[in-house]
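To start, the structure itself, in structure tokens.
The other protein chains are all here in position, but one chain of the complex has been omitted.
Each chain gets a letter, A, B and C, in the order it is written, and its residues are counted from 1.
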Amino acid sequence: MSHNSFGHLFRVTTFGESHGPAIGCVVDGCPPRIPLTETDIQHDLDRRRPGQSRYTTQRQEPDQVRILSGVFTDEKTGVQMTTGTPIGLLIENVDQRSKDYGEIRNKYRPGHADYTYDVKYGIRDYRGGGRSSARETAMRVAAGAVARKVVPGLVVRGALVQMGPHRIDRSRWDWDEIGRNPFFCPDAEAAAFFADYLDGIRKKGSSIGAVIEIVAEGVPPGLGAPIYGKLDADLAAALMSINAVKGVEIGAGFEAASLTGEENADEMRLGNDGKPLFLSNHAGGVVGGISTGQAVVARFAVKPTSSILQPRLSVDRFGAETDVVTKGRHDPCVGIRAVPVGEAMVACVIADHFLRHRGQVGETTPWPMGG
Amino acid sequence: MSHNSFGHLFRVTTFGESHGPAIGCVVDGCPPRIPLTETDIQHDLDRRRPGQSRYTTQRQEPDQVRILSGVFTDEKTGVQMTTGTPIGLLIENVDQRSKDYGEIRNKYRPGHADYTYDVKYGIRDYRGGGRSSARETAMRVAAGAVARKVVPGLVVRGALVQMGPHRIDRSRWDWDEIGRNPFFCPDAEAAAFFADYLDGIRKKGSSIGAVIEIVAEGVPPGLGAPIYGKLDADLAAALMSINAVKGVEIGAGFEAASLTGEENADEMRLGNDGKPLFLSNHAGGVVGGISTGQAVVARFAVKPTSSILQPRLSVDRFGAETDVVTKGRHDPCVGIRAVPVGEAMVACVIADHFLRHRGQVGETTPWPMGG
Amino acid sequence: MSHNSFGHLFRVTTFGESHGPAIGCVVDGCPPRIPLTETDIQHDLDRRRPGQSRYTTQRQEPDQVRILSGVFTDEKTGVQMTTGTPIGLLIENVDQRSKDYGEIRNKYRPGHADYTYDVKYGIRDYRGGGRSSARETAMRVAAGAVARKVVPGLVVRGALVQMGPHRIDRSRWDWDEIGRNPFFCPDAEAAAFFADYLDGIRKKGSSIGAVIEIVAEGVPPGLGAPIYGKLDADLAAALMSINAVKGVEIGAGFEAASLTGEENADEMRLGNDGKPLFLSNHAGGVVGGISTGQAVVARFAVKPTSSILQPRLSVDRFGAETDVVTKGRHDPCVGIRAVPVGEAMVACVIADHFLRHRGQVGETTPWPMGG
Partner (left out) sequence: MSHNSFGHLFRVTTFGESHGPAIGCVVDGCPPRIPLTETDIQHDLDRRRPGQSRYTTQRQEPDQVRILSGVFTDEKTGVQMTTGTPIGLLIENVDQRSKDYGEIRNKYRPGHADYTYDVKYGIRDYRGGGRSSARETAMRVAAGAVARKVVPGLVVRGALVQMGPHRIDRSRWDWDEIGRNPFFCPDAEAAAFFADYLDGIRKKGSSIGAVIEIVAEGVPPGLGAPIYGKLDADLAAALMSINAVKGVEIGAGFEAASLTGEENADEMRLGNDGKPLFLSNHAGGVVGGISTGQAVVARFAVKPTSSILQPRLSVDRFGAETDVVTKGRHDPCVGIRAVPVGEAMVACVIADHFLRHRGQVGETTPWPMGG
């Protein structure tokens, strides 16, 4: 992936800092004649927006998106559609609370990108995290809203499956539950537990990590490419590029290390539709870097935010030892709001590979071969 | 990453199938005037070569590499050096045992790329796995041998840290032990256990997964880039692109999900050299996508090979149900030989980011800032 | 080049249509700590702005640029500088005169992109040319203003050297003259002639082509790369990508076809600074795709705009024959305003290769070699 872009045919470029005038992105390569309005994108943005419960930062970011280009309203139908030209999206920053940045202007918060930006660039916009702010992920969600429309029948959903050391009970998985609790948690009982658990974390001025699972259904078989253009390699990069992510796995993931070949191989039968029916999905929908037609399943681990109230040992940008306390309106579990971000990244990668596959191979499926 | 290439400035492209005439790669963008001989590359290739113990496939692949271009011997010094032009590398395939591929020519091995290649392309070289053969990884190792020379002081080492459900004891970690057992295992006691354990797996005609850890020391701070050009995002893609890999993590990885912000943040002091000294390395050497100067630590999970002797339910390429048995000379634990491959991929990614950083920012470090 | 982006390390992405809410661009990969203000960029934009003489379109486009990201004001110095993160630039569209597009909504103007956009995408924003409007070139100029600051000592200037069949007299070339006439013409006598000539063209409702020459001084030797990464190959693409450009040449260009080897080869002596001094510059500053240190000289041909008052035979988007007249405020010679655009493109390409070279080879020049 490039500095601030990803994707080959469906290509997303973002810009903007937390406390600058605006953040934005350019979605290039989108197919033409796809109906697209600001409302479509706003719907996804609203799911990521902070301040919707006491479990996320209390910053108010209305995140009102404007489509600046790449769409046109057909006069006959009155439907606004993509034109195939680049889609420019913009969100003005409005809640740039004027405040004293004295503590972090010159001091490095352990676990933050403060030091690494300085050691790389020698300059950084420290206000609200600048370019490394989670605010950038709003543009990923916006781009993802476009991506979802590129692949017919694609449904990408995400869920929080672990908070701190506590995993959900997968036997209670209910997608409808996701919208009923502030954690995107598919297990109602776990959600109730997380409410108490996270209150405790928050009151201590601490923070905690989480694991998110993304499931993409309706992914046609054949997406991806051998070797370096593997669908799962691009998924891994896309998810690891989200702020605070420290691990990515596909299907059985790290659990696959403990399996035998017999256990791990997903046996195949023929379904009623004449297509392969897999009897399990340890592969997470990707084998040899190419989608099988099963659900693509990816998980990623989000570390706890380092913006905590407890003092930590540090150094400053002039090379002196110090300690630092991070005040402000922070998420006690940034993993929660990473759910729609993860969905968006998966959608973008799949959309890109959908177009890449169509480019190389065309629109007809060669399988099954004639006898 | 592109179909068969990765990297921006240090760019690797591979080609070749298991049973075609040869496999090869092109390393483009290597800096000039770096001493490089076939012996340098061969040393790394020999570490990956199969048939060196009873724990890897008994195929004999001498893997003799030829440098076809991109080097020149200075007449005065007699030293062969890179010229800055593309380095072409070639390994002729010699052990293409003529055999009956009847079983797998038309049948899909569950867990293999057989079906996905067919559903994508409608044609595939089924001999020995074709393009999806682990044989391709020899060229990654060759490219990695070049990459190691690009970054002054860089040392990249790998180790097998888990086989099946059995993890090594990290308190016994000894890098010297790596070369003394056939598992690249840094824990002598674990290695002894793995010998018996893997014999059992092998005799059953089964296979087992593993977890590999790669540690890169001497990585300068400041490599990587914000957002999509993150060093860890590129590491994730590079490692996930290795055959059979299902999960990647950096530093604390999935364990970070269970940590609190206080536990996870790596506190900083000043070292005697005036540079930041981190009191821990949960970050795995990368914060905000940019290297900190600590060791870069990555782990990846390798699934068990699906080439096992037990029959599995499957379908064939004409759309009929069948079952399939995979005979042949297979690795009972493909994770073992993935160790040098993982090292190579990490070296290539770091070399690429080293050049990219130098391109954008130059050769002087801005840190610390003058007061 | 990608759809709407170009450059590898210094990468420019633009978006926006003529009559949408705004046009914009993202400049990614710019080195940090370069002083940059909106005024710097505005200066170049004002040179391209239409409506400054009767020889360009009378549309009023104030083209007021806003920097949305990628800069930060150091509190100590008060100087706004680049941070190394993506620079977002935006120009709101203000002169979107409401009018009847009846004539061109469904009819294809011969010589315009009307038909090709429709046959490709099946939809297009026909208002004011939409994405194919020359308005997009404002963002090229803005990006070029940033690029000029990346390479120390770089000076890029352009001149109109031919209008219709009439070439300037190169013996009268005076760079100071460029700013004194509305044609960016370095030959005062020719400029006076062009004033009358173009009045005639304009009054006939016709249009005419032109040739533009760009000269870049201060280009360090060694920029470019062998084979496909040639500096002149990237210049050719960059200039050919400007609207209405039909030809590009470097140095002697097409004239080189008529030269003998003796005439064409630029002989070398040593200058007082110990660097090679070339006795001529047929090469246009680029040999083997790599800069020599001489001035880089490129020329490009701009066709006459097809937006003319005379009726032309055409077809419409429903597949019926028709004829079409293009009314509106059009440039009688679009080549004039292409001068600052050409400068910008050359500056961007050189900035990109400056960073790419530094990435691969570093900051010290190996020449001359020690005996």
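Odds and ends about this structure:
FYI, a residue touches a chain if its C-beta (ideal position, glycine included) is under 8 Å from a C-beta of that chain, and two chains touch if they have at least 3 such contacts.
Bear in mind that the values here come from a model prediction, so they are computed numbers and not experimental data.
Checked against the full complex, the candidates C:70, C:186 or C:222 give a single residue touching the omitted chain, namely C:222. Touch with the hidden chain on the side of chain B covers residues 2-5, 11, 13-17, 20-24, 26, 28-29, 32-33, 66, 68-70, 72, 74-75, 81-88, 90, 120-125, 130-131. Contact between chain A and the unshown chain involves residues 8-9, 29-33, 84-85, 226, 355-356, 358-363, 366.
Residues 1-6, 8, 14, 108-113, 115-123, 131-132, 136, 162-165, 201, 206-211, 221-230, 232-241, 243, 246-270, 274, 276, 279, 282-284, 287-293, 301-308, 310, 312-315, 317-321, 335, 357, 361, 365-371 are the ones on chain C that touch the missing chain.
As a working rule, only the chains that are shown with their structure count from here on.
The leading chain pair by number of C-beta pairs in contact is A-B. Distance from per-chain Cα centroids to the pooled protein Cα centroid is smallest for A. Annotation: 26 Å between the Cα-based centres of chain A and chain B.
Separating the CA-averaged centres of chain A and chain C is a span of 37 Å.
Residues of chain A in contact with at least two other chains: 2-5, 14, 120-123, 131.
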